[in-house]
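One protein chain is absent from this view; the other protein chains keep their places.
When the chains are written out, they are named A, B, C, D and E in that same order, and each has its own residue count from 1.
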Amino acid sequence: MRDDETDPPGGADPAYGVYSYEGIATFAGLPFIADTAALEAARPDVAVVGAPFDISTTHRPGARFGPRALRALAYHPGTYHLDLEVEIFDELRVVDFGDAHCPHGMTERSHANIRARVNSVARRGIIPVIMGGDHSITYPAATAVADHYGWGKVGIVHFDAHADTADDIDGNYASHGTPMRRLIESGAVLGRNFVQVGLRGYWPPADVFAWMKEQGMRWHLMQELWERGSAAVMETAVAEAMDGCDALYVSVDIDVLDPGFAPGTGTPEPGGMTPADLLRAVRLLATTANVVALDVVEVSPPYDHAEQTINNAHRVIFEMLAGIAWKRRRTAG
Amino acid sequence: MRDDETDPPGGADPAYGVYSYEGIATFAGLPFIADTAALEAARPDVAVVGAPFDISTTHRPGARFGPRALRALAYHPGTYHLDLEVEIFDELRVVDFGDAHCPHGMTERSHANIRARVNSVARRGIIPVIMGGDHSITYPAATAVADHYGWGKVGIVHFDAHADTADDIDGNYASHGTPMRRLIESGAVLGRNFVQVGLRGYWPPADVFAWMKEQGMRWHLMQELWERGSAAVMETAVAEAMDGCDALYVSVDIDVLDPGFAPGTGTPEPGGMTPADLLRAVRLLATTANVVALDVVEVSPPYDHAEQTINNAHRVIFEMLAGIAWKRRRTAG
Amino acid sequence: MRDDETDPPGGADPAYGVYSYEGIATFAGLPFIADTAALEAARPDVAVVGAPFDISTTHRPGARFGPRALRALAYHPGTYHLDLEVEIFDELRVVDFGDAHCPHGMTERSHANIRARVNSVARRGIIPVIMGGDHSITYPAATAVADHYGWGKVGIVHFDAHADTADDIDGNYASHGTPMRRLIESGAVLGRNFVQVGLRGYWPPADVFAWMKEQGMRWHLMQELWERGSAAVMETAVAEAMDGCDALYVSVDIDVLDPGFAPGTGTPEPGGMTPADLLRAVRLLATTANVVALDVVEVSPPYDHAEQTINNAHRVIFEMLAGIAWKRRRTAG
Amino acid sequence: MRDDETDPPGGADPAYGVYSYEGIATFAGLPFIADTAALEAARPDVAVVGAPFDISTTHRPGARFGPRALRALAYHPGTYHLDLEVEIFDELRVVDFGDAHCPHGMTERSHANIRARVNSVARRGIIPVIMGGDHSITYPAATAVADHYGWGKVGIVHFDAHADTADDIDGNYASHGTPMRRLIESGAVLGRNFVQVGLRGYWPPADVFAWMKEQGMRWHLMQELWERGSAAVMETAVAEAMDGCDALYVSVDIDVLDPGFAPGTGTPEPGGMTPADLLRAVRLLATTANVVALDVVEVSPPYDHAEQTINNAHRVIFEMLAGIAWKRRRTAG
Amino acid sequence: MRDDETDPPGGADPAYGVYSYEGIATFAGLPFIADTAALEAARPDVAVVGAPFDISTTHRPGARFGPRALRALAYHPGTYHLDLEVEIFDELRVVDFGDAHCPHGMTERSHANIRARVNSVARRGIIPVIMGGDHSITYPAATAVADHYGWGKVGIVHFDAHADTADDIDGNYASHGTPMRRLIESGAVLGRNFVQVGLRGYWPPADVFAWMKEQGMRWHLMQELWERGSAAVMETAVAEAMDGCDALYVSVDIDVLDPGFAPGTGTPEPGGMTPADLLRAVRLLATTANVVALDVVEVSPPYDHAEQTINNAHRVIFEMLAGIAWKRRRTAG
Partner (left out) sequence: MRDDETDPPGGADPAYGVYSYEGIATFAGLPFIADTAALEAARPDVAVVGAPFDISTTHRPGARFGPRALRALAYHPGTYHLDLEVEIFDELRVVDFGDAHCPHGMTERSHANIRARVNSVARRGIIPVIMGGDHSITYPAATAVADHYGWGKVGIVHFDAHADTADDIDGNYASHGTPMRRLIESGAVLGRNFVQVGLRGYWPPADVFAWMKEQGMRWHLMQELWERGSAAVMETAVAEAMDGCDALYVSVDIDVLDPGFAPGTGTPEPGGMTPADLLRAVRLLATTANVVALDVVEVSPPYDHAEQTINNAHRVIFEMLAGIAWKRRRTAG
C-alpha cells in the first residue's frame, strides 16, 4: 500500500480538518503561531490569545479552561455571515497565537505574562482577541492595548452583569471584581470613555457607583435595555465610548447573558441579555467603531452544558470578526 | 501561637462568611432563629421559612431539596438593588426561621406543621417568605396568613404555568394541582381576589376553567403577556387582586419561567416568562401593593443545572425584599 | 385475594396510565398500531411515526434516540389547549404508528424504510407526524407525502437555523445539510413554495444562497424576526408557501430555537427563536393552512438536560395537533 | 408506492424493534399484556410488573421513574448468557404486565394496587418480577407472593446497604426504612428465613439489630463479604434462607452496589458490592433455589448517569431470568 | 392559632432537623460554634473546620466548595457504626467550628488563617477534622497540629494518588503538589514518620523520589496494594508512621480513590483504591493509633455526580470518628 492519503483532497489543510471535532484544535481551525518571531513574519490582521487564569474569582472558578474549550469544543459550521453577507476570512487574516502562560496560583506573574503577550500582538497593529480566563485579565490586556494606542486614547464598551469597579474585595486588589477600577486609576483608560452595558442585580454598592460617577463613567442597566431595547441603548453607548477616542476596546463578560443561555460562568445573575441582542450589539460596535481589541471572559466550562456558553462566546468573537471584515470590505470597496 | 484569628476583621459575622459558599448556610447569610421564643424576641420584618415537602407532585419530585438549595447553593453577590438604589438590609430586618418539619411520606402532618410555622410568623405581623416544596404547601401557608389578616381579606397574585385549581387529581385532594381550589373553597381567599399570571399549555381542562370563572377568578394567559407585554398585564393584575383587599399574598411557582431558564422544576411547560419580566413583575407588586407574604415553590434541585433555577428563585425573593425595602424607605422618608 | 385491580377505574386504559411516566410509553399515551393492516382498519386522522436515524449528522449525533425520548421522557400534563380552548383528542383521532426501521450505519435502507412507512400513512390521507432523527429524513418523508398529494403540489415551511440546501458536504449527498436540495432537485417540492424561517449564523456560503435564489426559494433570517417580530414574518411566510399550493408540509428542526431552550441538538446556533414564538408560529400554520404533514427533527437526547429539548419538540407536535383540531371543529361547527 | 415495508423481514416483531431504542418500550422488548384476562390466556412463566411509587423515601426521591427507565433506557444487547450458555427466552416465556397504578401522594392506595397486581401474577404460579419504586413496595409485593405460596413458607434473600427493619421513621410506618419489619410482624415471612446481604454504614441503630436478632433474622455485613468473599457468603445465605422453605423471594435494593456503580439511588452508602459480585450472587440463587419472585428497587433515574444504575438493575433481572432458564433446561434435560 | 409547633417533639433540635436536607446545614447536623470563646466553653472532643481554598490547584479547581458540600449535600442516615457496633456520638462530643476564612486569590493570608483556626482547636487538645480545600492546606493545618504536639513528634499517614513532595511546580512553592515538601523541610514532621499510601501513575519524577528517600520517607504504591492487599499494607504503614511518635495526623486526598468512585476531584488518576478498602484503612488507623488530626481534601463538587465524592469524603470522617469512639469506649470500659 502506498502513502495515498488523498482524502480530503489537497486543498484542505490536513492539520485542522473539515469538522469542528477533527484534527488539532486551534481556534476555529485557524493557523497556529507559537512565538513572536512567527507573528512578526505572518503579520495577520487579528490574533487570538488565550489567558487561562481564574484564581481571582469570588465564586465559581473554572474559567482557566475557557481557552481550551473555545478551541476544542465549540461548534463552528461555517464562516459566511448570513446577515452581513461576508465571508470572514476572505477579508481578514486571523491566527491563533496560543496562550499567555499563567502559572497556577500566581496572580502577578500571570498578569504580567498576559500583558506581555497581548502587547506583542497590539504593538504590531494586530487586533488581539483575548479568550479568558476571569475578568481580572482585562486589566493587563487592556493596558497592553493602551500601551500601543496611547493611554487615555482608547474607549471601552464593557458588557457585564457587574461593574467590576470595586476598589478591593476582601483585601484583594486584583480580584475579578476590581479590574475596571485599576484600569481607570492607572490612567490607561479614561472614565469618560468607559461605558458599561447590562448591569443588574445587587452589586456593587452605592459608594462604588458614586466613585464611577466621579470618573465620568457611563452605564446602561438591564432595566434600560428592558425599557428602550438593546438597539437604541447601543447607539447611545457607542457614541459615549468614542467621544474623543478613535480606538475601541470591547470587553464581553459572558455573564451579561442571562444564565439560561450562559450557565457556564462564575457569578451568574438572572435577568440578562439574550444572545440575539448581544450578538447584534457586538456587530454594531464592529461595523461602527474602530475596534482594536476584544476580550471574552468568564466562560467556565465545568458549569456549562452542551457547550451553550462556549458557543455563545465563540459567536461573540465570530460576530466581531465578521463585523470588522464587513467594514474593511466596505472601506476597501 | 495565640487565638489570633483576626481575619476577617471583627465587623464580619464569623458564622456566615464573606463568600456565598463560606460558613454556615442560612438564607443569604441571614441570622438563624430556631424557635418562636427567639422569633418573639427578635421581631424581624421578614422571616424566611422552608417547607421541604414534595410528595404531592404528579411528575418529577425533588422540591424537598428546595430550601436546602436556596440556602446552600444560591449565589448572592450583594444586597444593593441597582434599579431601586436601595440597600435592602438597611431597611428591613430579615431572619432565617428554619424549616417547618415535614415528615416524609405524610401529607397531613407536613401540611399542619407548615401552617403552624407560617402562622407563628404571620401572627406577629412578620412577613413570611416560604421556600417550597411543591405547590401543595400554598394551601397551609396562605391559610396561615389569612388566619392573621382575616379570611377573605387577602388577595393573591399567583404566577404559574398551571392553574392548580383541580378538585382532585387521581383521587388526591392535596395534590400540587389542587391547592388553589382548596384555598377558595375554604373561604380563606375569595375567588375574586385570586389572580393568575402565566398560565399556558394543556391543563387544566375546560370544566376547571368554568369553575374558576364561577368563583370570579381572573387569569392572564401567557398569550396575553405575549401580546400585551408583561408590564401592562401586571398593572391589570395588581388592580384585580387588590380590589377590596389591602393585603397581598404572592405565590411564585418557578415553572412560570420558561424551562430554558428554570429547568429544575417538576412539571415544566415550554413558552414561559423570562427572568427579566418575572423579576420586574414581582418588583411591581412589592412597590405597589401591601405584600404580606411570599412563597416560591417547585424548585427541584435534582433537575437543575449550574444553579440556574435556584438563583432565579433566590432573586424572586430578593426582588420582593428590595421592593418592600424601597417602599418602606419611601414611606418613612 | 381476587383479581380486583379496580384502580384506576375502568375508564382508564391500563396500558397507558394516568401519569406521563406510567405504563407503556407511546407518544402521549396514544394507542399503538404496529402494521399497515391495523392502520387501515383504524383510519385515524393523524399517525405519529418515528425515524430513529442519525448518521448523516456533521457534528453531534444522538438524534436516533429522539423518538424514544419523545415517547418515554416527555412530560404531558393534559390535552386541552388553553389559548385555543380545544380538547385535542375530542376532535382528532391520533395513533402511534411506531418506527420506520433504520438499520444502523446504513443510509439508503433507512431512508427507503422511512419513505415507505410515511407513505403508508399519507397514502391513506392520514397526516403523518414524523419524529426524527436527523434532518436528512425530511427528504424521504416529504417525498412520501408528495407521492400522495402530487409532486410540486405541496408547500413547505421549514423552521431551522440552517438552510440545509448544500449540494453535498464532504462528498455526502445524503447529509443532514443537503435534504432540501434533494427535495427541490427531485421535483417533489417546488422552490417557490419552499419557505425557510429562522436562518442565522455562518452557513451555508454565498453560492448556496445563490442557488436557492435561482430556485425561487424564500427565506426569513432571524435578523428579520428580530426586526419585524415573528408574528408579522409568519404571515408573510404562510402566504409564500401556499402560493399555488393547497397542502403544507411543516418541517421543524428543533435547532431553530436558541440553544438556551433546546440544548439537546446536534448543530446548535446561538441567537434563535424562543419557544413562545415558535409554538405560536406553528399554531398559525395549523389554523391557517392545510397542513398535511409535520416533522420534528434533530432532537438529540444525550445533549439534553431535564428534558428541555424533548418537551419543546413534544409541544411543537401538540401545538400542531391543537391547531388542526381547532380548525376542524370550526369547519365542522 | 405500495405498502411494502419489508424491512425488517417478517420474522421481526414490528412493535418492539431490533435496537434497544427502537419501537415501543416494553421491558426488554417483551410482549405487553395489559390485564388479567390476557395474562390468564397467556400463562407465561414470568411477568414483569412496575411499581412506580417513591413517596416513602427519606432522602432522594425519583424511583417512581424506575419502571419507565428500565423499559425505555436500558441497553440490552442480546439474550444468550455467556457464562451459563443459555438462550434465555428459549426456556422461559416472559411478558411485560405493565404497572400497578400508584396514585401520587397516596401510600395506602398505591400499596394496595401493588399487592393486587403482584397477586394477579403470583396466584397463577407465574413468577413476578417487580420493578420499583422505593423499597416500601416490598411489603405489599412479598405479601402478595406469600398469599399464594403460604404465609411463613417463603424465604427471602435481601440485598441492601440498609436493613429496612425500623419500626417507624419519623412516625411513618410505611417508610422505605420499615418494610421488612412489617413483613415479619405480619407473619407473611418468618424472621428465621429472612437473610440480608450487604449491610453497611451507620443505620439502623443497635435496638433495631436487637429486634432482628430476636426474630431469628440473619444478616451478612459488607465487612463479612470483604473478609470472606461474596461467593462464600452467598452459600451460607442461601442455606439460611431455604432452611424450612421451598420458595425464595429475592429483593434487590440497588444501593447494595457501591454508589460508584449505582449513583442513581436515593440513599447511597459507600463501600458496597461490585456488579460482578452481585450478578453472580443473584445467579447462584437462581440456579440453586426455587426463586418464585424478584424485586429490584430504589433505582432513581434523576440521579443516574449514562444509565449506569438502570443497566445494573436490568442485568440483575436478566441474570435471574438466565439462572432460572438454565435450571429449567437442566431439569427438563 | 397558637404557637403549637410540637412536631418534632421537644427532644429534637429544631435547628438541625431529622433529615439530611432539613434545617441549617452544619456538618452532620452537629452544633455550630463560631468563635474560640465558645469553643473554649464547649471543650468538645473533636471540632470540624472548613478550609475553602482551591487556588493552588494545577488542573481542575472547585475544592473551595468542599466544606459547603460536605455540610449541605452529604447524605448521612445514622450514627451507629454497624461493624464496630458503636454509637458515635455517645462516646464523642463533636462540633462544627465553621470555616477558616480564605480570602479569594490570596494564598498567604488564607494559609495563615487556616493555621490559626486549626491551632485554636489543636492547642486545646481537641482533634481537628479539616475539610479542604486543595491539598496545599495540609501544610498550615499539620503545622498547626505540630505546634501543639511538638515538631517532629507527629507521624503522618497520607493517602493520595500523588506524593505532593515537589519542591515547586512552575515556580509555585505553595502549590497543591508541594505541601509535604514544605512540612518536612520545616521540621514540623520528620521524613521517617511520613508514610504515603496509594501512589500511582506518572508523577512526580525520579529526582523527587530520590529526595523522598533521603528524608527517610516511606511510600506504598497502589501496585503494592494490588499485590498484597490493603489490609496487609496498612499494618506496615501504621508501624512505620508511629515509629517514635505517639500522635498521628491522617491526611486523605480523596483522589486516592479510583475516579470511578470519586470523580469530583481535581487531578484524577485511574487505578485507585475502592471505598471499601479506604474506609477500613482509615478505621485501622483510628482504632490502632493515637489519631490527633484528620484532613480530607480535594473534594471538588463541580465535578461530582450524585454526591458520590462528597459522600465518600463524609464517610472517611465518620469512619475516623467511629474508630476513635470505639477506641475510647474500649479504653474507658
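Heads up, the rule we're going with is that a residue touches a chain if its C-beta (ideal position, glycine included) is under 8 Å from a C-beta of that chain, and two chains touch if they have at least 3 such contacts.
These figures come from a predicted structure and were not determined experimentally.
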{"item": "Contact partner of the left-out chain, one of E:22, E:134 or E:258", "value": "E:258"}
{"item": "Among D:83, D:168, D:207 or D:246, residue touching the chain not depicted", "value": "D:83"}
{"item": "Hidden-chain contact residue, picked from the options C:38, C:106 or C:206", "value": "C:106"}
{"item": "Chain E, residues in touch with the chain not shown (by the definition above)", "value": "58-60, 162, 170, 199-206, 221-223, 226, 258-261, 263-264, 267-272, 303-305"}
{"item": "Touching residues on chain A - with respect to the absent chain", "value": "1, 3-5, 7-8, 13-15, 17-19, 21-26, 32, 34-36, 50, 52, 64-65, 67-68, 71-73, 96, 98-104, 109, 112-113, 115-117, 119-120, 123, 144, 147"}
{"item": "Positions on chain D where the hidden chain makes contact", "value": "8, 18-21, 75-83, 85, 87-88, 258, 260-262, 274-276, 279-280, 305-308, 311-312, 315, 318, 322"}
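What we mean here is this: only the chains that are shown with their structure count from here on.
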{"item": "Chain pair, C-D or A-E, that carries the greater number of C-beta contacts", "value": "C-D"}
{"item": "Residues within chain C bordering two or more other chains", "value": "8, 18-19, 21, 258, 260-261, 305"}
